[in-house]
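Shown here: the complex without one of its protein chains, the others still in place.
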Amino acid sequence: MAASSKIIGSSLPNIPWQDRKPGSSEIMWRHSGNPVISRDHIPSSNSIFNSAVVPYKDGFAGVFRCDNKNRQAWIHSGQSTDGINFEIDHEPIDFECAEPDIAERVEWYDPRVLWLEDRYYVTWCNFYHGPTIGVGYTYDFKKFYQMENAFLPYNRNGVFFPRKINGRYAMLSRPSDAGHTAYGDIFYSESPDMCYWGKHRFVMGTTIGWQSKKIGPGPVPIETTEGWLMFYHGVLYSCNGFVYSMGAALLDIDKPWKVVARTKPYLLSPQELYECVGDVPNVVFPCAALTDADTGRIAVYYGCADTVTGLAFCKVDEIIDYIKGSSNNCF
Amino acid sequence: MAASSKIIGSSLPNIPWQDRKPGSSEIMWRHSGNPVISRDHIPSSNSIFNSAVVPYKDGFAGVFRCDNKNRQAWIHSGQSTDGINFEIDHEPIDFECAEPDIAERVEWYDPRVLWLEDRYYVTWCNFYHGPTIGVGYTYDFKKFYQMENAFLPYNRNGVFFPRKINGRYAMLSRPSDAGHTAYGDIFYSESPDMCYWGKHRFVMGTTIGWQSKKIGPGPVPIETTEGWLMFYHGVLYSCNGFVYSMGAALLDIDKPWKVVARTKPYLLSPQELYECVGDVPNVVFPCAALTDADTGRIAVYYGCADTVTGLAFCKVDEIIDYIKGSSNNCF
Amino acid sequence: MAASSKIIGSSLPNIPWQDRKPGSSEIMWRHSGNPVISRDHIPSSNSIFNSAVVPYKDGFAGVFRCDNKNRQAWIHSGQSTDGINFEIDHEPIDFECAEPDIAERVEWYDPRVLWLEDRYYVTWCNFYHGPTIGVGYTYDFKKFYQMENAFLPYNRNGVFFPRKINGRYAMLSRPSDAGHTAYGDIFYSESPDMCYWGKHRFVMGTTIGWQSKKIGPGPVPIETTEGWLMFYHGVLYSCNGFVYSMGAALLDIDKPWKVVARTKPYLLSPQELYECVGDVPNVVFPCAALTDADTGRIAVYYGCADTVTGLAFCKVDEIIDYIKGSSNNCF
Amino acid sequence: MAASSKIIGSSLPNIPWQDRKPGSSEIMWRHSGNPVISRDHIPSSNSIFNSAVVPYKDGFAGVFRCDNKNRQAWIHSGQSTDGINFEIDHEPIDFECAEPDIAERVEWYDPRVLWLEDRYYVTWCNFYHGPTIGVGYTYDFKKFYQMENAFLPYNRNGVFFPRKINGRYAMLSRPSDAGHTAYGDIFYSESPDMCYWGKHRFVMGTTIGWQSKKIGPGPVPIETTEGWLMFYHGVLYSCNGFVYSMGAALLDIDKPWKVVARTKPYLLSPQELYECVGDVPNVVFPCAALTDADTGRIAVYYGCADTVTGLAFCKVDEIIDYIKGSSNNCF
Amino acid sequence: MAASSKIIGSSLPNIPWQDRKPGSSEIMWRHSGNPVISRDHIPSSNSIFNSAVVPYKDGFAGVFRCDNKNRQAWIHSGQSTDGINFEIDHEPIDFECAEPDIAERVEWYDPRVLWLEDRYYVTWCNFYHGPTIGVGYTYDFKKFYQMENAFLPYNRNGVFFPRKINGRYAMLSRPSDAGHTAYGDIFYSESPDMCYWGKHRFVMGTTIGWQSKKIGPGPVPIETTEGWLMFYHGVLYSCNGFVYSMGAALLDIDKPWKVVARTKPYLLSPQELYECVGDVPNVVFPCAALTDADTGRIAVYYGCADTVTGLAFCKVDEIIDYIKGSSNNCF
Partner (left out) sequence: MAASSKIIGSSLPNIPWQDRKPGSSEIMWRHSGNPVISRDHIPSSNSIFNSAVVPYKDGFAGVFRCDNKNRQAWIHSGQSTDGINFEIDHEPIDFECAEPDIAERVEWYDPRVLWLEDRYYVTWCNFYHGPTIGVGYTYDFKKFYQMENAFLPYNRNGVFFPRKINGRYAMLSRPSDAGHTAYGDIFYSESPDMCYWGKHRFVMGTTIGWQSKKIGPGPVPIETTEGWLMFYHGVLYSCNGFVYSMGAALLDIDKPWKVVARTKPYLLSPQELYECVGDVPNVVFPCAALTDADTGRIAVYYGCADTVTGLAFCKVDEIIDYIKGSSNNCF
């Protein structure tokens, strides 16, 4: 059955890719050159992680969370020919914003990027009297325009769907508190115009183990023949702090707040040194995925230990099989 | 100057009223028969507080928070000829809701009610995977209809403005966390249709003393010649818990997220036994105001110790004078 | 049906009693002279509460929690002819204990007392490197003997059943942590000899409202034709602290860890000044019940605000009706 | 023996006084007209408590903590002919301070006052980037002069000894943290000049019961033939918050960091409604004592529920007897 | 003297062993091939740690904590010829349990195993409405039988003694709370029949440094000529979380709740990368020991960073000397 699961989308023959290591049975596997973006990739950066990449022209462009050496979070524009070696601007993005009330820059982090209709949209965690979801767009990854924030504070991880659903724009997000939130569920919201949002629906919450403390949406959901494929992060709270891992779920194609299936085991958890050691130990945090509809290849960019950026791979048919079967593959 | 401050609104000659006690210099004074609604006013109630009253026909109607003896919060409809003696339904309101996804009843509390355009709207704190702002309406205080929740969780104290502002519906609210939130500011949001909300603006935050821990909007703002008169609650966190008091602010008539003036001293703080002792000691929490434009009289209903309902009075010219002057009247 | 509910036990024609006030529909009602024991009833006492009374000879005897003016908790013996006016010893009980390892006196509180087989047993919260359940007995309320503690720390509220069940002694208790425990469920344990305990079973846990934070067993369960009638306390955690109320449950007569029915509304919550104000505000905490099988009368002693002792009444048929029906009497 | 305990000090024949009630065995008893200062004694005050009184001219003068209706704490000067009825200035004290670096006014509270050498000194809790001990003086209770803060933050409850000890000024204090400190011991410090302080010594710490969470010095210590008589507050942490009570200790006359004896039972705990209910429930907090060496009478002013001011009485011989004996008078 | 300290037990000539490195003065030293069990030793495992090994037939068998990729904890059976290379079952143990009330599987972790009388007993942390001590047995490490839980929740680290003491079974344990317990002492309990437990005695508590926050028993105690040799874990709470280290104590042979001597320095603390980095950083947690009475060799299995399993060695005479002397070997 799974063999028939397909990505509904464009070809991306130049998707960054490495085959799974022979003999491995991993559903998702890491790039051998991880981390693909180092912490000091630009002069001012303390760390580069939780970043977003999309196909752009013949290559790729992205929006990158670059914490500077003040340990302030900003987002920077960048480009690449191969999706692995990036030229990242040394200065953060400077949005044009028509509304001075919301234009003040405090901190920006954890961007997502997507092509939607006629331009590239960016969502990110924008500090406006508390974290909320900033929305902006660009045509060229040089000039960026800031729109109204999608929600009231406190919210993190606003992620657009890549097309309208039932005639309206749609977004996943994780409402939060003002600090190191001790809870977190995924919600769905709709908008006729990207300015006003409503029809909020609960999508899914925490369960056990690696996803017992909080969860939040990761990359822009991927349209497939089986539903929306949503990678997400889950958090476990050990006696020595939070551990962030990655899983995936399938959401109903027309009512994305209905969960079709969801991983019980994680797909990736912090196990490599660059995921376990860094400014925030034990973090794997996915923010972007590239897909090639022809081959079913998926490349996921994820933040490692809030310090560097890693890349991991999977194939759409395998991962959908795994999600659907995973409720049975643990005890 | 203050003598010219007027309420912009209707006459309400039968507004419940008591004159200030001779010799008193209080800006706001309590009803001598407080609490006007006792905790066991209906058979199932543990407490009745944080409730809303509006003029209705020849008398008054309201929506009342009645916690039952399970200590679950529900909202009940009620009516009165004099605004003091209420007939409250023994059963909670049973909203009709077209959307089964959001119709589940968990807990409902802290209602506000207003007449807007052609019907009575109710907002309340609605538990939908966390507290958020429920919106509904009634024509007759018998049949109630539930609309979409205004916001994502977590939010408390959603309060409509009594007319459109700049062509859109407007609401104040206090974003919160999932529990006994340790912070709280007042925000403003707009909607073209009461379904989708956006253009969120910060209105005002905490300062010192009685309003140093959190603040939230109270009754529906009152339109005056000096701006919107907004009563609000403020919270101080002592070593023995939260203390809720009442203050007031003037908001710009066209840009209500601009604060014209604001009380530094409280108007009312928990000092009477029924405000200091109860299910939650030391709470004064305003949720509704009646106004008579002819006389400038204002009657504020407020919850006392999360147990009973009190009534307090002031006059619009005096209170606006006080708000404008209060930045100077402490040290 | 309820009319047939009977207490299985002895007559107690001199049970302290007041009829329900005319016109009242309360299932449980307070003694008009509450608190029946004042905080300074003996010279050294700061407070007397959470205490236990049993029929003894022609009158009554009891074990009383008397916190002294150091604010240390001790238990004292006392006697009464009418169950309302008590002579309480000025010195705390001085147990004889054969085991010096466990005989050290640190703090003792919240006693329960019962007649079992051939003597009066006392259980209490005994501090042995943490709170645990002390067990002792007396023949005459003058000389008391201490046995082995029933459990490892940390535990509070150990309550014997008044007869062997399935051939073994049986006890309810509430495992806790070392401090102001934020959780609490009721468990059942058995012993062949009152020294070794096992076959621990979960009885019931927290639900919502007044019993949402923790619950614990109160007086010695009362045998009835419908099962064991167990009064218990439940705790709600408000933003200003814990609120302790009283409810009741019916447990299966042979497998008391099976719950037959349980109150959703509380029976009594802190509403009188002596329950709301004191060393720990807002506490109603039942520890003992007298019963008269002939009339179905039940008199419950309960601690008020951790300061004084109150008395409340109900009738067995009404209360069992109420418990069985209460799952339907809230919304 | 106790009969020979004497106050070493001046006569104060007009000390406010009431005899112990006939039949009472209380060591310390309350004024029948408590609270002697009400919360709204001056127009701007929310509460008046934790205040200090000294003999002045033919009557009395004092420095009073008056929290205004902003719930900001300030200290006000006041005078009285009888020590019970006070005229308190409507404006807070406005210290002259030669050092602009420390002259900024943020919040001032919990003053102590004493005559020392040639003037009246005031110490208080002064907020200078955190609470610390402010020091000032006055000759006439009209003009006040501010000196250097005695200590680094964070400290509360700085209390001078009424004469030099071993040739140096001496002060008791309670180091704290930046908020609602969860610990607190009493320390002793010396100064050659009231500017530089050192030779810090631990005096005494917490024990059990009412003084198990934190303790702090109260009024200026009273010199007696048995040593320094120090009233102090102690704090118990219940599941519903802090409870402040009053005790007393005897300190060595030459090495006041050596404790001669100390009460195990409290002398006064919150039991009256005005001590149990208010802005901070359950607080008894002594800040000043008047003494008459001729009669051994002592009158202690104490804050009640952080809201009003009470007065209590004892006799020096009785209280010293009690302190010395109290290690034996509980179990 | 120490030369005469002997293990009272069996020969185990095939005990896994490495000599101390030349020049080292370590009392306890690590296996050079650590970790001896990797985190992904079986396909489903996220981590394998805190596990128990015993001699079995010609080789070894064990019960292993294998957290699966859900991050749920289960225990698996395994076997080995050399005590280093293990075949671990891919499926968790499936106990037969005669009592359906306690047979529900939630989570199982931190097993201990021992031979006692006629079979192999297993104890583990069993989640039954909170963590408690599960007890079971096997004859062949294939079929396992579950008995009654030893204690009420909340408890962790139940460890049998390898023979009856004073005619009764004996167990050490660490009572806990429901979460990441902030305290922990070691207690001793007895049972006539492994079903009912009592005569609970405090053994030892926390002191300073590495064992200042909590302690708990590790492997099954080893009988020696000097008393019971008990390895245990101790926990320090740094500003960045808990650090688990290993120490040892000697307990009285007939009254094991009497401590003869105890290490002040740790024997092993997290210093190797596999102990410092992993799912829970900085954990060394011993759960099993093999002993060879002929040579005095001891091999301790311990969990590393809650991720992998390590092996460390010592000799009985040296370690007993060290324990006895260690009260003198620090400052």
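Points to keep in mind about this one:
As written, the chains take the letters A, B, C, D and E, and residue 1 is the first residue of each chain.
Here is the rule we use: contacts are C-beta pairs under 8 Å (C-beta built on N, C-alpha and C of every residue); 3 or more make two chains touch, one makes a residue touch a chain.
Because the structure is a prediction, the values reported are computed rather than measured.
Note that the undisplayed chain, when the full complex is considered, contacts A, D, E. In the complete complex, the residue from D:Ser51, D:Ser191 or D:Ser238 that touches the missing chain is D:Ser191. Looking at A:Lys21, A:Lys69, A:Lys142 or A:Arg163, the residue that reaches the missing chain in the full complex is A:Lys69. Of the candidate positions E:Leu236, E:Cys287 or E:Ile320, contact with the hidden chain is made by E:Leu236.
In the complete complex, the residue from E:Ile7, E:Val113 or E:Cys276 that touches the missing chain is E:Cys276. Here one chain is not drawn; of D:Trp17, D:Trp115, D:Tyr145 or D:Tyr183, the residue touching it is D:Tyr183.
Listed for chain A, the residues touching the missing chain in the whole complex are 39, 43-44, 46, 68-72, 74, 91-92, 105, 180, 240-242, 277-282, 306. In the full complex, the hidden chain is touched by chain D at residues 101-102, 128-130, 132, 148-155, 173, 175, 177-178, 181, 183, 185, 187, 189-193, 195-202, 205, 257. The chain not shown here touches chain E at positions 25, 208-210, 212, 236, 238-241, 243, 245, 264-266, 269-271, 273, 276-277, 281-282, 329-331.
Methods note: only the chains that are shown with their structure count from here on.
Equivalent interface to C-D within the set A-B, A-E or C-E: A-E (over half of contact pairs identical by residue number).
Homomeric contact chain B/chain C is classed as different-residue, with under half of its interface positions used by both copies.
Separation between the centroids of chain B and chain E, computed from CA atoms only, is 59 Å. Shared interface positions of chain E, i.e. residues touching 2 or more other chains, are not present. In terms of inter-chain touching, the protein chains here follow a pattern that is not a line, ring, star or complete graph.
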